[in-house]
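With one protein chain withheld, the remaining protein chains of the complex are depicted in position.
Showing subunit A:
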Amino acid sequence: MGTLLSLRGLTKAYPGVIANSDVSFDIQEGEVHALLGENGAGKSTLVKMIYGLVKPDSGQMTLRGQPYAPAEPRMARASGVAMVFQHFSLFEALNVAENIALGMENPPKMRDLAARIKDVSETYGLPLDPYRTVGDLSAGERQRVEIIRCLLQDPRLLIMDEPTSVLTPQEVDILFQTLRKLTAEGVAILYISHKLEEIRTLCDTATILRLGKKVGTCIPREVSARDMAEMMVGTTLHVPERAGGDLGPVLLELTDLSVKSPSEFGTSLKGITLQVRSGEVLGLGGVAGNGQDELLAALSGEILTTPNTVVMEGQPIGALGPTARRKLGLLTAPEERLGHAAAPDMSLTENALLTGSVRQGLESNGFLKWTKTREFAEEIIAKFDVRTPGPGNAARSLSGGNLQKFVIGREVLQLPTVLVVNQPTWGVDAAAATSIRQALLDLAAGGTAVIVISQDLDELMEISDHFGALNEGRLSDIRPARGLTVDEIGLMMGGAHGMEVAHV
């Protein structure tokens, strides 16, 4: 099979940052081509140029030998390029067929369309009822709608942006089978991800980007995940080490915690029971939106419960607010950095005060000690390598990864008795992620009980002693992390959420 799309010297600059500089590579027909890189490496800009959302400053593309310069996505689609976005654009109140019709230039009659949807979905092992309302579908099923929407256009190149971030391992398997069927028919797939093991199973070739430049190509099956990670980051990675001491007494205990979600679209918690011991790292996995935010809020004190459902060192604290819990040593770091963990327009000094006032003694009789607060902020910046001109800068001026280091560092430096973090390394580059994980392990080694809520299973397997998964507000059994297989984890996360492969 020949070359489908070739990129030559693509360059795109935004004010103050070069997103892509002189990127060239070829995509062959019928291959799964991985585009690999850290956050901010320029993956998104590159695919936006291929899909006609962004115009390159210089460089050429050719599609099957013909010059290819899409001015808008419609032209890209007409040339056979389709894209499945990471965030779905579906109307929850409409059914599958109606959603797909909305994205078409000349939608056929609803009955014909439904028939075609059934047809395509069965051919590629993506069973889907065209008349179901999208609001009732799981994340994996919604992704199917997006994929089928693309397949109806008969694409030659399918771009997929981090497709597995919302899927359980079982759902990932189903997706991979579909993608292999497509490639067997000669469709090329450009697969964006930073999950290395996935790329090793699925992809034929990988192009690696760093800081907007292409830094290498490899055949993922023949290279170790570690080597790819090092090409991505550009330095040698250091794997977190753990002391592996014995676990101490139970520090935090939840008994039958049930909470109605404060938000209409949230997930209510149902009968959550768990224990964490001194020195333990408890990893809680699960697909996003299965009660993670609510669990963190119930632990931070933003959601109050009856006193005895949350017990810390024998003391019932379910009815205590955030300040009282901090005083006792229960610290938390929510997932949403801007607006929840930190106030965007306030300086880092003020943000250090936000959670640090009680334990660091930054106030006396309500009056603030700004000098001491600034010193605390400077300490976080220095110890957690936060890249910023100084503590006077606004939180929103920091990049996501840097702010994440600040937010985690702020809690870690307060020496918590129990620390709960949600998505501690989300959007953080690999080197920084390693240092955040190391900091969590060091805390545990010092006797802190750590709960890590994350959607990154590799991360959880790397640092957890015990593992549990959230699924629709319920918590699975908690099991020792060592020796768990991917299949078992997937079942704990709720299996394939009612999805199955069509047997064709």
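In this text, contacts are C-beta pairs under 8 Å (C-beta built on N, C-alpha and C of every residue); 3 or more make two chains touch, one makes a residue touch a chain; residues count from 1.
Here, contacts and distances are computed from a predicted model.
**Q** Write down which listed name, "Nucleoside ABC transporter membrane protein", "HEAT repeat domain-containing protein", "Glutathione transport system permease protein GsiC" or "Molybdopterin-dependent oxidoreductase-like protein", is the UniProt protein name of the chain that is not shown.
**A** "Nucleoside ABC transporter membrane protein"
**Q** Of the residues listed, A:62, A:393 or A:438, which one is in contact with the missing chain?
**A** A:393
**Q** For the chain left off this view, which of A:108, A:271, A:307 or A:339 is in contact with it?
**A** A:339
**Q** Using the touch definition up top, pick the residue from A:43, A:200 or A:326 that touches the left-out chain.
**A** A:326
**Q** From the list A:141, A:280 or A:350, pick the residue that touches the absent chain.
**A** Counting the whole complex, the residue in contact with the absent chain is A:350.
**Q** If I consider the whole complex, including the chain that's not displayed, which of A:300, A:360, A:402 or A:423 touches that chain?
**A** Of all options in A:300, A:360, A:402 or A:423, contact with the hidden chain holds for A:300.
**Q** Please give every residue of subunit A in contact with the chain that is not shown.
**A** 15, 53-55, 72, 300-302, 321-323, 326, 332, 334, 336, 338-346, 350, 353-355, 357, 363, 366-368, 370, 393-394, 396-397
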